[in-house]
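== chain A ==
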Amino acid sequence: MELADIAIKFGLIIVIFLISLVIAMYSTYAERKIAAFFQDRVGPNRAGPFGILQPMADGAKMFLKEEIIPANATGFLFIVGPSLAIMTACIGSAVIPWGQSVTIGDRVIPLQVTDINVGILYIFGVVSLGVYGVMIGGWASNNKYSLLGAIRAASQNISYEISMGLSIIALLMVTGTLSLGEIAQQQHGWHWNVLYQPLGFLLFIVCAFAETNRTPFDLPECETELVGGYHTEYSSMKLGFYLFAEYINMFISSAVMATLYWGGYNYPGMDFMGNLLGPVWGPLFGTFVLFMKIFAFIFFFMWVRWTIPRFRYDQLMDLGWKVLIPLAIANIVLTGIVITLLK
Partner candidate 1 sequence: MTVSILLFLPILAALLVLLFKNETAKHAALFFAVAELGIALYFLSGFVPDASFQYVIDLPWIQDFGIYFNAGIDGISMVMVLLTTILVPLIILSTYQHTYKNARAFYALILFMQAGLLTVFTALDGFLFYVGWEAALIPIYFICALWGGQNRIRVTIKFFIYTFAGSLFMLVGIIYLYLQTPGKLYDLHEFYNAGLDAAHQSWVFWAFFLAFAIKMPLFPFHTWQPDTYTEAPAAGTMLLSGIMLKMGIYGVIRWLIPNAPLGFLQWQNLAIILSTIGIIYASLIAFNQKDGKRLVAYSSIAHVGLISAGIFAWSVQGVQGAMIQMLSHGINVVGMFFIWDIISRRLNTREISQLGGIAKVAPNFSIAFLIIVLGTVALPLTNGFVGEFLLLKGVFSYNIWFAAVAGLTIIFGAVYMLRMYKNVMQGETNQLTAIFADITASEKLVLGIICVLIIGIGVYPQAILHISEASVVKLVRSVNQNFANSKF
Partner candidate 2 sequence: MTTLIIISVLPIVLLYLGLYKAQKALLPVTLIGLLAALVTAVMQWNSNAQPIYHGMMLFNNFSVAFSVVSIISTMLILLLSKGYFEKISKHVAEYYAIILFSLAGIIVMVSYHNLTMLFIGIEIMSVSLYILAGIRKNDFASNEAALKYFLMGAFSTGFLLFGITLIYGSAGSFDLDAIRDFVVTYPRNIDPIFYIGVLLIIVGLCFKVGAAPFHFWTPDVYEGAPSLITAFMSTVVKTAGFAAFLRLFSACFITIADFWTPVLLAVTVLTLFIGNITALYQQNFKRMLAFSSISHAGYLLFAIVALGAASANSVFVYATAYSIASIIAFGALILVRQQTGSDNFEGFNGLAKSNPFLAFVITISMLSLAGIPLTAGFIGKFYMFSGALSQYKVWLVIIAVVNAIISIFYYFRVIIAMYFRDEERAVVIVPAYYKFVLGFSALATIIIGIYPSFISGLI
Partner candidate 3 sequence: MELQSLPVNYLPIIFQMLVALGFVITTMFVTHKIGPKRVTGDKLTPFESGIEVIGNARTPMSIKYFLVAILFVLFDVEVIFMYPWAVNFRDLGKDGMIEMFIFIGTLLLGFIYIIKKGALDWD
């Protein structure tokens, strides 16, 4: 790889990194605003116009707060926990194709950090690692609420991971590849996978909610039972990391869902638009479309949060094991039969 390539990659990485941070920050703002909207309140409105600077203020506060490590906690793991959580959240974006390649001069710049042939497995691996952050943090706190929260988180994540994996398998049968870049290309125009895999998408989105510990599956941090769940003992930036990780995860899973099922950067009439806007702005418009889809998903996440009440733990597990897994398997069988018949 040439030096220029490396520089471009680094640039892309940093841009994506910053974008995810910003989106995560403003997701907190959006969450509050949306919550306020649903509850017929105003929401944050002091810092800046419409409270637009509120995330900045929150961030600054995180930096300035006192850092508490409880006496009984396992110091090293107590720090590792949140760090791991945010790290895994941040590296997931590496394989997501943000758009078609941009051609500047004779240099083709792919809008994807790297297109590896096991992209989906990579995402899964990273997501699975995420639970370690929660688990380690909760265990290191040496607090009963934290431990319970952590165990719940672990148990819930792994439960839904099975159905997530199974729902993806049906998709793979359709696409025949594990590379996200290729999957995105296949959905050129309006050939979105959601049309072929509606059930699969449904399963996937439910699992995505559970994996990101979002309501209605936010048992690990359920305030009414567990105070703060796994991050009860956390303060300052370490708490910030956990909260941040949640929003980044939400962003990444939205991106993954959009890419896998909703066509990614593809949109009907993209060839026409591509010709119209040229080799630089055409792909970038696709990227814009992708982000619109992502924002829609993020909005959906929030909408659900403020609409649907939290599950009970047994309901949560029942849903995961007894409903989603059989459905996912049925989906695989159905897909298999249909594809074989149509061939």
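Keep in mind how these were chosen: all candidates are chains of the complex that A comes from, given by their letters.
In this text, a residue touches a chain if its C-beta (ideal position, glycine included) is under 8 Å from a C-beta of that chain, and two chains touch if they have at least 3 such contacts; residues count from 1.
Predicted model, so just to flag it, every value in this text is computed and none were measured.
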Touch assignment for chain A within the complex, options 1, 2 or 3: 3
Residues of chain A that touch candidate 3 when the two form their complex: 1, 9-10, 13-14, 17, 62-73, 79, 83, 86-87, 90-91, 93-95, 113-118, 121-122, 139, 141-148, 151, 154-155, 158-159, 161-162, 165-166, 169-170, 172-173, 176-179, 181-182, 227, 232-233, 236-238, 241, 313-314, 317-318, 321-322, 325-326, 329, 332-333, 336-337, 339-340, 343
